[in-house]
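In this view, the complex is presented without one of its protein chains, the others remaining in place.
The chains carry the letters A and B, assigned in the order they are written, with residues numbered from 1 in each.
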Amino acid sequence: MAHYILQRLLYAVFVLWGALTVIFLVVRILPGDPASMMLGAGATQTEIDALRQNLGLDASLPEQYVSFMSEAARLDFGESLWLRRPVLDSIGERIAATGRLAIAAVILAVAISFPLGIVAALRQRGPIDYAVSVLSLIGQSVPGFWLGIMLILIFARQLRWLPSAGSQTPQHLILPAITLALPLVGVLTRLVRSGLLEVMHEDYIRTARAKGIAPHAVLTRHAMRNMLIPVITVLGIQLGNLLGGAVIVETVFGWPGIGRLLVDAITKRDYPLVQAAILFITTTFVLINLIVDLSYVYLDPRIRLR
Amino acid sequence: MSAITTAADEQIDYIPLTESDPGTRSRGKRRKRQIRLVLWGVPIIVFILIAIFGPMIVPYDSVTVRTGDRLKSPGTVLRDGSTAWLGTDQVGRDMLAQVLQGARISLLVGAATVVLAGLIGMFVGVIAGYRGGFLDSLLMRLADIQLAFPSIIFAIMIAAVIGPSVVNVIITLAITRWVVFARISRAAVLSVKEQEFVTAARAIGADAPRQLTRHIVPSIIAPLIVIATVEIGLVIIAEASLSFLGLGTPPSQPSWGQTIAQGRDYLNNAWWISTIPGIALCLVVISVGVFGDRLRDYLDPRMQKG
Partner (left out) sequence: MVGRRQHVDVHAARGRHLARRHAVHVGGCPELPATGDRSRRPARSPLGDGHRIGTPDDLTVTITCSEPLGTVPASATLLYITPAAGTNEDGFFDNPVGLGPYKFSSWERDSQIELVASDTYWGDAPAVGTLVFRDIPEVAAKATSIETGEIDFTWGLPADQLPILAENPDLVIDSTPSYAYYFNWFNSSREPFTDARVRQAMNYALDRETLANDLLQNVGVVATAPIPPTIFGWSEQTPYTYDPERAMSLLAEAGYPDGFDTHVIWVPGSGPQDRELVLSFVSNWADIGVNVESMEMEQGAWLEKLLALDWDMDFQTNTVRTGDADFTLRRLYTSSANRTGYANPELDELLLAAAAESDQDMRLELYAQANKIIWDDAVGIFPFDLQTNYVMNTKIQGFEPTPSTIPNFATVTIAE
């Protein structure tokens, strides 16, 4: 048990280091550099070189890497090249916005997909099952930006029920959260359905049924617990996709989240900001998956035995 | 076997690993199930035929624009007397030809990406699972890094470095998609490795490559195909997201995603540009997804109804 947790922690550290190294290299391989982006198309080479030196970009790659890693280890991520302020400030402002959006989307997705998946599984091969499976596939197959714009045109432009873009009021959260949740609804519904079916065919459930335990009791006591494992696993892994979706949703709805910040920082080749934002995102991902891993210990007794 | 089977990998084995055992069933019943499965594949075959022959029947001219006939609704008779059955786009190109060409590009991107990602993933997964030990640890941590790294951000960067082309889009998407195949292959290899026929083969002195090619790889193909059907849909959507961010296929080879993305500014006055390829995309993803479900049920003995 302790061994398992320690091992998971070590993995987490390794993955973070790997992600940081990859991002360090990748931003520097990108064509274009921060100095010429800042100075624009009119700059001369002399000006670009001077600014590069000023920004500390003239050091060799290994030198930059060593100083970057040692600073990162001390949780010092430097200043944004473009904004000249600590990157953590910029990221801090954005986490809340993206966090609100992501949490709303996950809650919405879970609230929709569990009932749908359970109904579909209980009525396997029935018309409801087919309807649910087609609906969840539609959810997964609609490009997010298209859906977002359609929601704006329908609910903001035609019906005037909701605001179109921005993040000023709680109502502003509704459309982006739906847009972000829909693909997740598709994935989760399918997982809940197949997870439940799987469990229902297992011996202990059959036994429970045979013993005359009422179906809903079977569901809650035995099935739910086992169904949660794949769902939680996929939710953890889907976090990356959720962020990808967030980039698009944030652009369509003018939502000031970390996805847009990151894309903007990449465009401007703002290395420290890109690095810190990616580190933040991967840390969140790794932490959540760590929690997911540890939750198995609780959810699946077999793992405890290892 | 080292104790590195992670809890997350464990969950992957809810995907069936062995073909159904026909022993207890009559030949006729099995045949009937096969036919039913093939029927579910008919829509996919139709789309493939459209992708192959559509552009031959209604050729797409990526160069010639007719701005006088732009934004015409479906069924409009154009200046030259021809009818634009699906309307025209923002520079007056025929939407029917564009959607047919898009079928070719989108299906090509989807299939090629999944094949490429599948091969990479299978290679990594089989090696990791078969060899185990340190190599396994290393490869799976690499996979974790890839997963932790927001895939769309990675795609943005790769696209910026290698520029827009269909091949580059395929490479970009494959790099962000191989992990799931690797994990499944690995989990499958781990479970197959201990099965009797493989142990027997080892006992009679079969060498490693022989074991891999004769016994292990064939038995993991089925779960990989099932996951591939899910992934094809996701890849086609991911390509659309790249197009939204301006990093999709080039204008001379418009994928559906590209057409949807470029038409999005016209959703309130020329809905057909974005919506028609959107519906086509949905239908493909749904057909592939439904087929994947049936295939999974077909391959999984536990899912069969008496």
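Basically, a residue touches a chain if its C-beta (ideal position, glycine included) is under 8 Å from a C-beta of that chain, and two chains touch if they have at least 3 such contacts.
Given the structure is predicted, the values throughout are model-derived calculations rather than measurements.
Novice: Per the definition of touch given earlier, which of B:K72, B:H215, B:R264 or B:R294 contacts the omitted chain?
Specialist: In the complete complex, the chain left out is touched by residue B:R264.
Novice: Considering the whole complex, which of A:V87, A:A105, A:I149 or A:L242 touches the chain not shown?
Specialist: A:I149
Novice: Residues of subunit B in contact with the chain that isn't shown?
Specialist: Looking at subunit B, the ones touching the missing chain are residues 63-65, 67-68, 70-71, 90-91, 159-161, 163-164, 246-247, 250-252, 262, 264-269.
Novice: Need a quick check: the contact residues on subunit A for the chain that isn't drawn.
Specialist: Output for subunit A: 30-33, 36-44, 47, 50-51, 82-85, 90, 93, 148-149, 152-153, 156-157, 160, 163-168, 251-254, 256, 260-261, 264, 267-269.
Everything below uses one rule, namely that only the chains that are shown with their structure count from here on.
Novice: Nearest whole angstrom, what separates the Cα centre of subunit A from the Cα centre of subunit B?
Specialist: 21
Novice: State the interface residues of subunit A toward subunit B in the complex, per the touch definition above.
Specialist: 11, 14-16, 18-19, 22-23, 26-27, 29-31, 125, 133-134, 137-138, 140-146, 149-150, 153, 157, 183, 190, 194-195, 197-198, 201, 229-230, 233, 236-237, 240-241, 243-244, 247-248, 251, 262-263, 266, 278, 281-282, 285-286, 289, 292-293, 296, 300, 303, 306
Novice: For a test of understanding, state which residues of subunit B touch subunit A in their complex under the given definition.
Specialist: My answer: residues 3, 6-8, 10-11, 14, 141-142, 144-145, 147-154, 156-157, 160-161, 233-234, 237-238, 240-241, 244-245, 257, 260-261, 264, 267-268, 274, 278, 281-282, 284-286, 289-290, 293, 296, 302-303, 305.
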